[in-house]
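This is the structure, below, for whatever I ask next.
Here the complex is missing one protein chain, while the rest keep their positions.
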Amino acid sequence: MSALTKLTLKAAIDGLKSKAFSAVEITKAHIDAIEAARGLNAFVLETPDQALTMAKASDERLARGEGGDLEGAPLGIKDLFCTQGVRSTAASKILGNFIPTYESTVTSKLWGQGAVMLGKLNLDEFAMGSSNETSAFGPVINPWRRAGETTALTPGGSSGGSAAATAADLCLAATATDTGGSIRQPAAFTGTVGIKPTYGRCSRWGIVAFASSLDQAGPIAKTVEDAAIMLRAMSGHDAKDSTSLPVDVPDFASFVGRSVKGLRIGVPKEYRVDGMPPEIEKLWADGIAWLKDAGCDIVEVSLPHTKYALPAYYIVAPAEASSNLARYDGMRYGLRAGGPSLTDVYEQSRAQGFGEEVKRRILIGTYVLSAGYYDAYYLKAQKVRRRIADDFDQAWQTCDALLTPTAPSAAFGLGERSDDPIAMYLNDIFTVTTNLAGLPGLSLPAGLDAQGLPLGLQLIGRALDEGTLFSLAGALEKAAGFTAKADKWW
Amino acid sequence: MAIDAATVRKVAKLARLREPEERLASLAQELNGIMSWIEQLSEVDTDGVEPMTSVVAVKLPLREDVVTEGGDASRVLSNAPKAIDGFFVVPKVVE
Partner (left out) sequence: MVVEMTQTSKLIEGRTGSWEIVLGLEIHAQVASHAKLFSGAAVGFGAGPNEQVSLVDAAMPGMLPVINRHCVEQAVRAGLGLNAKINLWSRFDRKNYFYPDLPQGYQISQFKDPIVGEGEVEVERDDGTTFIVGVERLHLEQDAGKSIHDLDPNWTYVDLNRAGTALMEIVSKPDMRSSDEAASYVKKIRTILRYLGACDGDMEKGNLRADVNVSVRRPGAELGTRCEIKNVNSYRYIQQAIEYEARRQIEIIEDGGAIHQETRLFDPGKLETRSMRSKEEAHDYRYFPDPDLLPLELDPAWVKAIQDSLPELPDPKRKRFQSQYGLSHYDAGVLVADQARAAFFEIAAEGRDAKLVANWTVNNLLGRLAENGGDIETSPIPPQDIAGLVKLIEDGVISSKIAKEVFDHMWAGEGTPAQVVEKFGLVQITDTGAIEAAIDKIMAANPDKVEAAKDKPQAIGWFVGQVMRDTGGKANPAAVNEILKTKLGL
């Protein structure tokens, strides 16, 4: 039944509706694929029994002619989403064997539409990382390899498990989250489509917080249309999240395939960074040409504060994280270590429970918020953030969307950049600006580099204008004709 | 504003992270590297710029004063490392 795992989400939903196969059949096919792909380390927890129970229920609903938009579709869930009765770890030792008594808003919406949960997907610890190497469960291995090599490559991060599982056909699509590029960079590294919607589209309730003002959930999927279907199911106002936007959710899939004629596409000159591989330059040029062919007007725009986005991010995100992660203290849940004194338990639980990168960011965040430094760092960063947002507002005067590369390189080898935090942080150079400004950003695969690795293009849109991004992505997807899949070696 | 070992010790203490003494110097160096990279922000003219704490342009929503949760201690205690008689039990707080 391996053919069933090759289906797109859209094809699978249609097949289930027309009863070409059952939810149990397609779920079993994915469970088998997951078992066979343990070498990728994409899942931190497989939930086959729950998956089959859910699939059976879906089949019953389908038999009655009922069912939601995702009825019977097996999905993977990033282990940053709390799932009721199912261990949720954020890929950190500090959560230990934490079993939530609640379900995140986004996942409960998915189950409400009939989706089936295959298990929990690996990620960088607390979503802090760009290579999945900070996971307490060890890194995910990218299903893609350089031509003729067996070097293990990163699937990117932090949603490395979501990207790898989707790329390797272990699930039809996956949930992910993006704080500085954690959906789009892994999507680019694995030849998948990922979208970080407008901040406030998806509820953050029940998602382990990293940096509250930047975190946003979104899907990783095989096609633009699949991503649109997923995003619609994941989105919607939630009264339990004060930052959730009280706006209607459009049928995003209906934007895919629409004409993009007359849309003005901005090409930000500041995104031409030194040392960008020529293949990425070329891919970007191809993207511009494809959109031009589709009838778009190409305009050069300037986002002058782009280079300050990453440094600003590395104040704001760690500052918020240092506070958000204070609750992991060994008192009410998760790891408790050391003792007998209270201070010892605090310090040992946190020292043993958090990994090096998380600790590094907690220290930075604590430092920049500490007495005497607040104005110089945090306040300054929030002002720079305003400048960055203003840059975009300025750009929207002359264009409707922006086209950029997603990441400055293709997937790199595990361990290649783990010694230099700043080199690692630079992975997010093209993606982090949208988090700071709260704008939607979509990455889609558009070509391969010389070593046969996928490369992604990023579309950035106005707030709440994901629809335009889906239309443009649909046009690019069609023009690029990207159909490559990783050769199965696992 | 170079970060030294003493600063790291103080910050680690604030963050309740036990860092062994021998790690402090290398951590200081690491943090200095990151902070000096961050320093480039000082190039940006931010005079008169309102700090941006949220990208959401809506008002803070207010909920009604209605009890909707609680009444189930076991639900909040189910993952507790130690709980007795409905209480979380934690190492002795010395006042």
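So that you can tell them apart, the chains are marked A and B in the order they are listed, and the count of residues begins at 1 in each.
Everything below uses one rule, namely that a contact is a pair of C-beta atoms (placed from the backbone, for glycine too) under 8 Å apart; a residue touches a chain by one contact, two chains touch by 3 or more.
Everything numeric here is computed off the predicted structure, so don't read it as measured data.
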Chains in view touching the one left out: A, B
Contact footprint on chain B, counting only the chain that is left out: 10, 14, 16, 53-54, 56, 58-73, 75-77, 82, 84-95
Interface with the unshown chain - residue positions in chain A: 81-82, 88, 90, 95, 98, 100-102, 104, 204-209, 211-213, 239-243, 319-320, 322-323, 325-327, 329, 331-333, 340, 342, 346, 366, 369-371, 374, 378
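Operating definition for what follows: only the chains that are shown with their structure count from here on.
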Of chain A, residues touching chain B in the complex: 97-99, 101, 199-200, 213, 239, 242-243, 245-246, 305, 307-308, 311-312, 314-315, 322, 326, 329-336, 338-348, 350-351, 354, 359-360, 362-364, 366-367, 370, 377, 379-387, 389, 421-422, 436-438, 463
Touching residues (chain side chain B, partner chain A) in the complex: 3, 7-8, 11-12, 14-19, 27, 30-31, 33-35, 37-44, 46, 49-56, 58, 60-61, 63, 75-76, 78-82, 88, 90-94
